[in-house]
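Note that one protein chain of the assembly has been removed; the remaining protein chains are unaltered in position.
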Amino acid sequence: MKKIALISTGGTIEKTYDELSGLLANKVSVLDVMLAALELRGVAVQRIQLMNKDSLEMTAAEHTMIAETADRMARACDGVVVVHGTDRLAESGERLVELVGTPMTPVVFTGAMRPYELRNTDAEQNLTEALLAVQLLRPGVYITMHGQVLQFPGVVKDRQLGTFTRPGRPERDP
Amino acid sequence: MKKIALISTGGTIEKTYDELSGLLANKVSVLDVMLAALELRGVAVQRIQLMNKDSLEMTAAEHTMIAETADRMARACDGVVVVHGTDRLAESGERLVELVGTPMTPVVFTGAMRPYELRNTDAEQNLTEALLAVQLLRPGVYITMHGQVLQFPGVVKDRQLGTFTRPGRPERDP
Amino acid sequence: MKKIALISTGGTIEKTYDELSGLLANKVSVLDVMLAALELRGVAVQRIQLMNKDSLEMTAAEHTMIAETADRMARACDGVVVVHGTDRLAESGERLVELVGTPMTPVVFTGAMRPYELRNTDAEQNLTEALLAVQLLRPGVYITMHGQVLQFPGVVKDRQLGTFTRPGRPERDP
Partner (left out) sequence: MKKIALISTGGTIEKTYDELSGLLANKVSVLDVMLAALELRGVAVQRIQLMNKDSLEMTAAEHTMIAETADRMARACDGVVVVHGTDRLAESGERLVELVGTPMTPVVFTGAMRPYELRNTDAEQNLTEALLAVQLLRPGVYITMHGQVLQFPGVVKDRQLGTFTRPGRPERDP
């Protein structure tokens, strides 16, 4: 049985709809609902609800806290998945590489462009991919989304395409 | 851009409901609908619709044809995903190992316990996992389902649990 | 607050998937799940789980029991909805007209051609319509499905179209 830590920090993937205000916001975590819909064999998921924020509102201290938590859980588990808002996801990823270089076990960031609450969301695909990739990758810091695995450092969000790229480098270090 | 062959052979995952007979059967392929719902970056999927059968009805010749097609596509692509009925999936996987040992690129089998047509299906999870795993695994023959990757030979269906295991061995060869 | 009795008898609408046998069958009632997904104001629904059968297997005594239960609840409530398999739905409807002519309050039968468990089901549409129609119709025996209200006697299933018609008559008595 593999032990995977699942750290949630908020972001679009976890936004829910408030019908009185008519707005999408980070209020309650939907990750437990998403996990319940997956059938996971041979994996024990340990949930860490760190924060629930739009990443545009994260401070430098919060990026550091996310990186430190990921590093600590990487020592205690066989791998770590971090659910994060896409706008500043790369900041937390780069911070982790700055702090520890290569963590003890793989740390895979993921997020979504369209909240889980939407009928047409990429949240389930991305969480499914992250939970699988974290079992197959060697220690390092990665993002998995949209059928693609990219390794930090050097990952950036392509705001036009609504996804991530690693300009001028291979997807993963050899 | 990675080139992945996606071979469909039928099975529960592709069963659709016929409202006049009230039965689930393998008639049309739903894989294209499933693919359209995924957001895939950096992957070009080549579809091969080989057959659309409940695997309980597959002949020895058909298992061999599936294995040979997977081997041929493994030479032409960066990886192969085979969608298959779970009841006889292991036969096709073992046949491929018998025929070629280790194919040129990874061949990942997958399927589902509950058809895509159902509200509560494992089809999307399993296809998502297979399309990701095939990019990360080294050459070999595997099954990916329910958050787990197992390597042939030696994989069997656990009919009680409704999933696959590899008794008395590690998940993957070292 | 209107009091509506909701009698369930089974049928396609309530069929669920058994992943070990690979078959759809009437085992547990999904009506409570369906009700929980609706937002109902001004209506108190009283659930009566009478049986859970494919209507092709109903005996004459069971059709009579359904009709008698509907008549009894029509005396106690402001209206009655009966969820029924479509194959023999008309038998129960005609039986009710034979037994009591016009019940005290409206009795609306409904069902589905595709189980609620399917992604592409007509179950929610038909239940929603029946719960609304029963509030607006005058006392009588009806079927509501597929955006249409038809009055008994004289309703038959059109097995080609997969819906109901009332040949040679207006939809409802004037």
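Annotations
To keep things simple, chains are lettered A, B and C as they appear, and every chain counts its residues starting from 1.
We take it that a residue touches a chain if its C-beta (ideal position, glycine included) is under 8 Å from a C-beta of that chain, and two chains touch if they have at least 3 such contacts.
All values reported here derive from a predicted model rather than from experimental measurement.
The shown chains contacted by the absent chain are A, C, with contact judged over the whole complex.
Touching the chain that is not shown, out of A:113, A:130 or A:150: A:113 (per the contact rule at the top).
Residues of subunit A in contact with the chain left out of this view: 12, 17, 19-20, 22-24, 113-121, 159, 162.
If you put the missing chain back, the residues of subunit C touching it would be 37-43, 113, 120, 122, 124-125, 128-129, 131-133, 135-137, 144-149, 161, 163, 171.
Basically, only the chains that are shown with their structure count from here on.
If you draw each protein chain as a dot and join the dots that touch, you get a simple line with two loose ends. At the interface between subunit B and subunit C, over half of the residue numbers involved are used by both copies, so each side presents largely the same positions. Averaging Cα coordinates per chain places subunit A and subunit B 27 Å apart. Subunit B and subunit C have CA centres that are 40 Å apart.
Touching two or more other chains at once are residues 113, 120 of subunit B.
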